[in-house]
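For reference, the structure discussed in these notes is given below.
Only one protein chain is missing from this complex, and each of the others stays in its spot.
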Amino acid sequence: MTDAATLFGLLAAALVGIGLYALIVDPQPLRKIVAFNVVGNGVFVLFGAIAHRGAGSGWGGDPVPQALLITGLVVAFSASALAIALLLRLHDVAGSATLATDAPAPVSPDGNAADA
Amino acid sequence: MTTTPGGLLLVLAVLVPFVGVLAAFALGGRNAQRVAMGTMLAGLGIAIAVAAAVARSGDALVYLLGGWGVPLGIALRADGLAVVMILAVAVVIVGIGAYARADFGTPPGVREARAPLVFWTLLLAIWGSLNLVFVSGDLFTLYVALELLTFAAVPLVSLDGRAETLRAALRYLLYALLGSILYLLGTVLLYGVYGTLDIALLAARVQPEPATLAAAALMTAGLLAKTALFPLHLWLPPAHAGAPPAASAVLSGLVIKGSWFLVVRLWFDVFPDVVTAPSAQLLAGLGAAAILVGNVVALRQARLKLMVAYSTVAQIGYLFLMFPLALDPASARLEGGGALAGGMMHAVSHATAKAAMFMAAGVIYAALGHDRIAGLAGIGRVLPVSVLAFTLGGVSLIGLPPSGGFLAKWLLLAAAVATGQWWWAAVMLVGGLLTAGYVFLVLARALASGAEAPALRAPIPRSQEAVALALALGSMLLGLVAFTGVHLLGIGR
Partner (left out) sequence: MSAHWSAWLLAATVGLPLAMLLACIWRRIRERMLPLLAVAPVPALAAALVAADAPPFVLGQGRVRLTLALDFPGSILLGVAALLWIVAGAYASTYMRGMPNRGRFAACWLMAAAGCLGAFVAADMVGLYLLLALLTLGACGMVMHEETPQAWRSSAVYLGLALAGEALLLLGMVMLAHATPGGSLLIRDASAVLPSLPQRDVILALLVVGLGLKAGLVPLHVWMPLAHAAAPAPASAVLSGAVVKVGLIALGRFLPFEAALPEWGLALTAAGLFAAFYGVAIGVTQAHPKAVLAYSTVSQMGLIVAVLGMGLSAKETDAPLAAAYYASHHVLVKGALFLAVGVYAATGARHAWPILVPVTVLALSLGGLPLTGGALAKYAVKGPLGEGLAGVLANVSAAGTTLLMLHFVHRLRRSAPGEPGATAPVGLLLPWALIAAACIAVPWGMYLSVPGGTVANPLAPKALWAALRPVLAGAAIAFALDRWGGGRLPRVPQGDIAVAIDAAVRVAPKWGGRLERADEVLRQWPAASLALLVLVIAFGAAMWAR
């Protein structure tokens, strides 16, 4: 039992690490959303491992983390849905989807900003 | 812990706004605004009732959901801190609702418009989520509340549908999700070590073990990302400056305070023995950097709304200065007291003042068609009430008496003197001077009488200016609560 919990714990750590790396490094927003889901899944696997480790005798797992885990899955799902909806809308409006910080609005000589 | 009489009010405080959300969405069209107005009045009444109940009983209100006791059940708990925040949020939301009636009314002849429906629905959702943040008694409910808050706040940023606001909203969402997943990771670790997530039970069981330290670090950093403390503030200026003025007021004044309140809750109630002096100094150091960089960059802005957004970045720094000042040198744990009172007073006073400043900036933008500071010459003659509201809000942020900002500064300075940390006192004083710089810059430009008065593009509803002025006056007079001798903050702690 301990071996399974430890194995899944290490797996969770690996997932979180991979997800964080992609979240930081990859510039495309869709990949960031996928990376967020990978991190989230890592956290949920960790939760599952803890449930397994904390199970009472005769039970397969602690039920409380399982309940919390399901809630977390729903939250992550709606988060991804919202993010993808924003991404699609951004793509529709701007033609491309990038998170690059806006260049400062160009200021013409009479002081009017271009997006006034 | 058992349900106290009056505990049902806590459930109502969370439930009424969400019932409003469902009703507004279901009824749609013009009814969304009507439902929102009714809900706001009901919610304000509930907030006052909660405050009265807590003040009368002298103890925290508790409600056990389903009657199940902790740790299996979920407890809602409102102590003095929560009550102050619930009241402040209710007042500001009602003000923003009154302001937004003119901007987000459904146009005649149209059955349903997208922006007004979304705005009213999400305003109520933000309110409900904030109330849930304040009254939650366990860490996972807090996670759910935090996510609700983020999901409700993000679409408000991109309400006008332009590319750059959509980009700002997406950036906000992704960074906030990064923060909250780190928070969840910390929560998971805490459950793994202690087997419970209830705040009161955890407070009794927490020990400074490696897993707890990791959890505390993860949760704190994640919440700092959601609060946009320097250097994690990348999403705030474009998001708050690009949103419509009523939305900016909500985002800057209230949404930020939700995740900040969570840091306070964690550090003071769950981890008072775990946090150390170096970690508190680190937190305040980030706050000091926020004050310095935020104020200096605000001074250099050419647009009014960006200046106010960077002012928010700076004022968030003040909120975090209180942590090392609350650290009792004798017992080496965080004690509530003058520093906590100062931080709470600053949060409330900033919420009202910043809402007023964004409202005034919004009126100016609608009147002139732009918000370039260089083009504001003489606006004081055509929009005197808005300029006055902006100035009074700014004066409260500078910290001149009798504003709430002054009372907060006095309390924090007293705590700094008492604990001998004079360097944070210097930071606060320098921050006040820098804030005075950009407030008087705008005021001087507005009062300049050389150029002829600028023409108004559109008629400005007097109610909008009146609400802005009312909120600014509220912030200016908040310092007078010191005269009343009412002590709400210490109840139930």
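Residue numbering begins at 1 within each chain, and the chains themselves are lettered A and B in the order written.
Operating definition for what follows: contacts are C-beta pairs under 8 Å (C-beta built on N, C-alpha and C of every residue); 3 or more make two chains touch, one makes a residue touch a chain.
The structure displayed is predicted, hence computed values, not measured ones.
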{"item": "Sole contact to the chain not displayed, among A:Leu7, A:Val25, A:Ala67 or A:Ala85", "value": "A:Val25"}
{"item": "Absent-chain contact - pick from B:Ala102, B:Ala115 or B:Ala436", "value": "B:Ala436"}
{"item": "Touching the absent chain when the full complex is considered, from B:Leu413, B:Val467 or B:Leu488", "value": "B:Leu413"}
{"item": "Candidate in contact with the missing chain, chosen from B:Arg171, B:Lys257, B:His350 or B:His370", "value": "B:Arg171"}
{"item": "Among B:Val133, B:Leu224 or B:Val442, residue touching the chain not depicted", "value": "B:Leu224"}
{"item": "Positions on chain B contacted by the hidden chain, ascending", "value": "171, 175, 178-179, 182, 208, 210, 213-214, 216-218, 220-222, 224-225, 230-234, 237, 274-276, 278-279, 281-282, 286, 292-293, 296-297, 299-300, 398, 400-402, 409-410, 413-414, 417-418, 425, 429, 432-433, 436, 440, 444, 447-450, 482-485"}
{"item": "Contact set of chain A toward the excluded chain (per top definition)", "value": "20, 23-25, 27, 99, 101"}
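Here is the rule we go by: only the chains that are shown with their structure count from here on.
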{"item": "Centre-of-Cα separation between chain B and chain A, whole angstrom", "value": "25"}
{"item": "Residues of chain A defined as touching chain B within the complex", "value": "16, 23, 29, 32-33, 36, 39-40, 43, 46-47, 50, 53-54, 64-65, 68, 71-72, 75, 78-79, 82-83, 86-87, 89-90, 93-94, 98-99, 101-102, 107, 111-113, 115-116"}
{"item": "Contacting residues of chain B [partner chain A, same complex]", "value": "72, 140, 143-144, 147, 151, 154-155, 158, 161-164, 166-167, 169-171, 173-174, 177-178, 181, 184-185, 188, 191-192, 195, 197, 234, 238, 302-303, 369-370, 372, 374-375"}
